[in-house]
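Heads up, one of the protein chains got dropped from this complex, but the rest are sitting where they should.
The chains carry the letters A and B, assigned in the order they are written, with residues numbered from 1 in each.
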Amino acid sequence: MALPGESTLASHGPKRPARAEGRRPPAPAAYPVRTEEDLLTVRHAVRAATVAVGFGLVDQTRVVTAASELARNAYVHGGGGTVSLDYPREPSGRRGLRLTVTDEGPGIADLEAALTDGFTTGAGLGHGLGGARRLMDEFTVRTGPGEGTVVVVTRWAVR
Amino acid sequence: MRERLTRALQERDEEIADRWVELQMEQALLDTDIGEAELREEADALIEALVPGLQSGVPVDRVVTSTPGLHEAVVGLSMRRARAGATPTATSLAVLAIKEALLKAVQRDTRDAEELFASAVFMNRLLDVAGALSFETYVEGREEIIRRQSQQLMEQSTPVVRLWRQVLAVPLIGTLDTARTQVVMENLLQAIQDHEALVAIIDITGVPTVDTAVAQHLMQTVNAVRLMGADCVISGVRPSIAQTIAQLGIDLSTILTRATLADALAAAIKLMDGPGPDGDEGDGR
């Protein structure tokens, strides 16, 4: 499940400038997740992004739901973080939406368990990670005790 | 080297394009209906895009990929070939044939063997990337076409029919994989909403085998139907499939199943007039 292209995750400022790479708009953007209101803002932004990419209604719902799960994870377990959106494009022209959810929390000690349904250490049902993985086409996670967590998910538009 | 090539491209563009088109026609590489006029158009576009690429000062082996116009020209060309049904080898060979046309043009300006050799090496480094890019694009283009076709096929092959007032049926034909399940769910749930249906019958007569994955997909569909507030009956369970299900230890006990569509319809109608207000799916699973 390798991602095409490198995900840039280095700095952790609340807002990062957009990278322009000859892609068409919309431009990549980053949203902080510090409060509960931020969760709603992320959902709105992701919904708008799915519409811009041309996703159908069900795909829109899948991606917004996955974003909501991941953002909540970052908020609850990671003590806040960032959700970045960008728009990968395959040479064939197929468009996608990629979410990069970063937090600097304690990290996930047992990733295997966290991806299993029913595993939870906070509010919710423990479907956050595993559920988001099922709702998206591509899924990678980088984490470790004390290292924070970076989850990168992509969904491609079907045309 | 760059200047020489740039000059050749600028001064002899017509000639290069002609020769390239000619080579492609000669090699009969294109067993397709792409005509000479179109080849010529492609050639002009690519040659025109090469000039700014060479002038940009980017390392030679990155010119093709990092010059936007050039990149697009190669990708566009390869996609058209993919759609027209050319083979991937023919497609990248056609792209690489431009090297010969270019070398010929350079040869008109110099006869110096060393310089010609250096030019040839330079062109290889410049354009082999284009061949590779072309190949890659081609493959992706085909994949895209296949994806689109199978999507269309799936959508056409999962009709939802109304059997009775508030009873719908989906006859499934072929296997039930993840992509197919998504399409079936989407069509079925939408139809349930549109018709205010209370029961959906999923007929699996046309499904060759039921393994764990298929059973899981059936369960997903049933669960989604129930979340909408409707109920599900599975029909067309042949003896052999029933046996397989039993042997695999798949639990479909929460789902109402029937051998034939007719039986399922009878069951559906009974479900609706049946137990009344308190007889709804009590456990919501």
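The definition used in the following text is that a residue touches a chain if its C-beta (ideal position, glycine included) is under 8 Å from a C-beta of that chain, and two chains touch if they have at least 3 such contacts.
Please note the rule applied: contacts and distances are computed from a predicted model.
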item	value
Name under which UniProt lists the unshown chain, selected from "MerR family transcriptional regulator", "Fumarate reductase flavoprotein subunit", "STAS domain-containing protein" or "Carbohydrate ABC transporter permease"	"STAS domain-containing protein"
Candidate in contact with the missing chain, chosen from A:Glu69, A:Asp86 or A:Asp103	A:Glu69
Among B:Val74, B:Val167, B:Met185 or B:Ile255, residue touching the chain not depicted	B:Met185
Touch with the omitted chain, as defined above, among B:Met154, B:Leu198 or B:Leu271	B:Leu198
Touch criterion as defined above, residue of B:Arg19, B:Arg180 or B:Arg226 at the omitted chain	B:Arg226
Residues in chain A touching the chain absent from view	36-37, 39-40, 43, 47, 57-58, 60-62, 64-65, 68-69, 72, 117, 123-128, 130-131, 134-135
Residue numbers in chain B that touch the chain omitted from display	182, 185-186, 189-190, 192-193, 196-198, 220-221, 223-230, 277, 280-285
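In this section, only the chains that are shown with their structure count from here on.
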item	value
Touching residues (chain side chain B, partner chain A) in the complex	68, 75, 79, 133, 136-137, 140-141, 143-144, 147-148, 151, 182, 186
Contacting residues of chain A [partner chain B, same complex]	22, 58, 90-94, 158-159
